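I have a structure I would like to understand better, so I am pasting it below and will then ask my questions one at a time.
As you look at this complex, bear in mind that one protein chain is not there, while each of the others sits in place.
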Amino acid sequence: MILPEFDYITFSSLDDTLGFLAGYGDESKIIAGGTDLMIKLGHGEIKPHYVVNLLDIQELKGIQVHGDRISIGPTVTHTELAGSPILRKFAPVLSQGAGFIGSPQIRNQGTIGGNIGNASPAADTVPALMVLNSRLKIIKRGEERWIPLADFFLNPHQTVLAGDELIAEIEVEKLPEHTAFSFQRVARRRAMDIAQMSVAVVLFMDEKGERIREARIAPGSVTPRPVRMREAERILHGQRASDEVIERAAAEVAERAIDETDLQWLPEYKKPALRGLVIRAIREALERR
Amino acid sequence: MMNRLGTVGRSIERRGAKEAVLGRAVYADDMRVDGMIHLKVVRGTRPHALVRNIDTSAAELIPGVIRIFTARDIEGSNRYGIITKDQEILVERKVRYVGDPIALVAAEAESTAVKAAEAVKVEYEDLAPFFTIEEAKRSGEEPIHEGVEAETGLGILDEGGRIVICASTQNPHYDQRDVAAALGLRPDHIRIVQSATGAGFGGKLDISVQGLIALAVQYLKRPVKLRYTMEETMQATAKRHAMVMHYKTGARKDGRLTAVDVRFSLDTGAYASYGLAVLSRASTHAVGPYEVPHVRVHGEVYYTNKIWAGAMRGFGVPQVSFAHEGQMDSLAKSLGIDPFEIRMVNAMRPGSTTVTGQVLNASVGMGETLKGVKDAKERREGDPRRGHNERRPWIKSGWGIASFFYGIGNTGSSNPSTARIDVDENGQITLYTGAADIGQGSDTALIQIAAEALGVLHTHLRLIRGDTGLTTDAGATSASRQTYISGNAVKSAAEDLIQKLREEASGHLKVPLEEIEYRRGIFKGGGKAVGIGELANELHQKGHKAMGEGRFDPPTTTLDPETGQGIPYATYTFGTYYAEVQVDTGTGEVSVGHVIAAVDVGEAVNPSNVAGQIIGGVAMGIGYALMEEFEPGKTKSLADYRYPTSMDVPPVEVIIVEDPEPSGPYGAKGVGEPALIPTAPAIINAISRALDIRIVDLPAKLERVMETALRSPGSGGIP
Partner (left out) sequence: MNTIKVSFVINGKKREVEIRPNISLLGLLRDHLNLTGTKRGCEVGECGACTVLLNGRPVNSCLVLAPQINGKTIETIEGLGTESSLHPLQKAFVDKGAVQCGFCTPGMLMSLKALYDRRAPVNRDDIKEAISGNLCRCTGYQQIEEAGDSVFTKGSNEP
């Protein structure tokens, strides 16, 4: 692959990086794992003057628990997400979602910050982050702000991130251990494939484990921007998990995914398949309670 | 069965495996020469247009650009083609598909060549494109069969002024002839050496980089390299023929077939390539491995303005077997007969007559493969993991079988192979064969046959292959023909060598010729003995060679153009595959759980390699059945085109059936294409059984399965 010419910039200090981006951010592209960027560079889709490396910056790594929240550095790889003892215990819907991404090679390189920043509607970490009420810390020189994850995305492959900004932290809710969850995904083959559709589900049950106290549902690949399916969640709230209730909620997700966007985005296949997938996800989550 | 053999029938180490695991196998892209020039092809962007002007002025100004070639620079015919010479090295007047080569850039660096290619401006006058078959056909575009290695070649000028090209190819001797004619060169001014080739499956039979490299070397007289990107491979190399097929099958209540009427059309794309041969083979195989008294087959080939279709593993038979095996299952269902039973009843056997009027006398293992699969299936029946999934009633399980046969060698035409075995003055034995090993294992098989015929250790044999400067023509690595045809040529060369040395031994031992016995490298007579090495040395002292030559052309006849009667192949491989699937009617996902693959190969020269081909064919068939779809213009890279990963391929039980072919080397036939053929039909039959609705289009991808599942009785998705 032929890459265009650029200057390669790397700092180990976050401040130095932000300082550089403040001046040259609009002519720069940042690189972490590079699995998306390298393809764009190779195809001549982008021709930045500068490519700024983030992998030398310590502050952007690591997964920590802070009270009832978990903070994840943007350059944490998908392999690290999938294998993290913290996430597997307290946010397994995310570690499971990350485990589906690409191939072992892609997971070893690709990062959660890159997955979010690339803003593909098929990003596999995003549905999980949505049901974990995720927030992002966006920083630039001298400033930081927090935004809900949903507000980060404008359109497919378009985010609110400006040229002089970085995602500094991804924060998610720390779930009680053994919370019922599921991440389901349909692809055309069983590895190394983009999701045709996916769904992340988290269920909080009552003490007896009979009724659903609270449900959280977020699909992937079927809407241009990530959303939580609030109507479907309301159908489940306070209910026993009967087949009928589950099917109604699933049908609602499929309907809403159509409403959220026009039919061109959702081929005829996706509506019944999404319904089937959501049923599968809710059922699997219930088996885990 | 055969007497115990020394080398044939043993799973000896594959030739070239050690180099491969060490990372030392040299593929064309691994070759570097100082001062190497990089080539890049400028390709047309219109499906059907006249080329009015090619403006290379801006491109030529880029520093590092050496020259930009167009058709004007070609001195020969500028025509090539495996059957019909309708393709041009560089187009003169007209582009016929998006990707037709228009100009060739030569530059000092690869990046320069790419930049310059983008700067070439072409003016077109559009003509109406023909996609008619595209609209008419029901199945989608057909899959690609490419290895992971893209077409690549390196060309140099040797000291003698000969153009030498090392390329990834399946037929070096054909390349030499066609490239020479197209460029107006004498064939002996071009030498083609097959580099280690990263698979081909038929895609590397057509000329790709060879002609372009030769053109550049001819003019620039410096080393050049051309490598297709994966995107170019997708866009500009042969695909499988898309076919629309109509079958009418008649049978009696007991399941015996009475008549089959087949009409089909092939889309051969912009150029003929193997189109006519695929038509021919599809016709002779249209009804499958069954006895049918009345058969009518009508096939047509159409040109369209899309990438051309060529030789792709199976050559028309994967397509027709999908049809005839679907028919057999439909019949079985209507008549209430078990799928094994209906095939058994109609199966070819020794003494059967084919649709072309050929009587099959021997090596018809069809019944054995059916029985082998049936027995293996019954052994699985006791497995507690199988059976209806109680907790997930939306998962439907099904099993299916499919049988096939495949004629070895080119259809109804002469396609000989030649070989030489030489012993040098030091006693080193070398096998020379033009047969290209593209990973299917011909190197190993031919060495084993030579070792067996000579009675020497295979480790003592050196191999020189696929080099038009050193080897003689063995025909293409296609039609699953190398083991049978080149194998016979090699065996014949060994026998010729022994005969010549026997004469020498007679003189040396001073014993009459009739009294000379040969065994394991030693000639004995009159109580004395002399070895191959010593005899060879003597011959060399006298200024002679110690060399045996062999040739084999399968005994076939052409097919009558009206009636299609004749003997198209000397022998056939038979097989039956079984597949289990689980269909998720909620999402359309199909999971293949287990496969049993039984193939009658006559004699497995190297059982491990035969098994490897079969399992590889099953994996390829899973892709063909479920996920592979090529849409010109849309399918651009491996991200769009899906091939099975390790997670998609279930355990495969391999059953090698050996019903020896009397005319084959030690009874061997062929397996390369047979390995693939029945996989997709078996899987589709399994899905059709699971959903109780027949699927008639490939691939059975998510959308198609879902749509079928929604129509399926008693299912309708989630209960």
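Here the chain labels run A and B in written order, and each chain numbers its own residues starting at 1.
The rule is simple: contacts are C-beta pairs under 8 Å (C-beta built on N, C-alpha and C of every residue); 3 or more make two chains touch, one makes a residue touch a chain.
As the structure is a prediction and not an experimental result, all values here were calculated from the model.
Enquirer: Which listed residue (B:172, B:198, B:339 or B:566) would be found touching the missing chain in the intact complex?
Expert: Going through B:172, B:198, B:339 or B:566 one by one, B:198 is the residue touching the chain not shown.
Enquirer: Which one touches the absent chain: A:31, A:138 or A:279?
Expert: A:31
Enquirer: With the missing chain put back, which residues of chain B would touch it? List them for me.
Expert: 11, 13-14, 16-27, 29-30, 32, 145-150, 196-199, 201, 229-230, 438-441, 608-609, 611-613, 615-620, 637-639, 643, 645-647, 649, 651-652
Enquirer: Please give every residue of chain A in contact with the chain that is not shown.
Expert: 1, 3-8, 10, 31, 33-35, 37-39, 41-42, 51, 53, 55, 79, 102-106, 108-109, 190-192
As a convention for this text, only the chains that are shown with their structure count from here on.
Enquirer: What is the distance, in whole Å, between the centres of chain A and chain B, each centre taken as the mean of its C-alpha atoms?
Expert: Those two chain centres are 43 Å apart.
Enquirer: Residues of chain A touching chain B in their complex?
Expert: Going through chain A, the ones touching chain B are 2, 103, 186, 188-194, 196, 247, 267-269, 272-273, 275-277, 279-280.
Enquirer: For a test of understanding, state which residues of chain B touch chain A in their complex under the given definition.
Expert: 110-111, 114, 394, 584-589, 591, 626-627, 639, 642, 644-648, 701-703, 706-707, 710, 717-718
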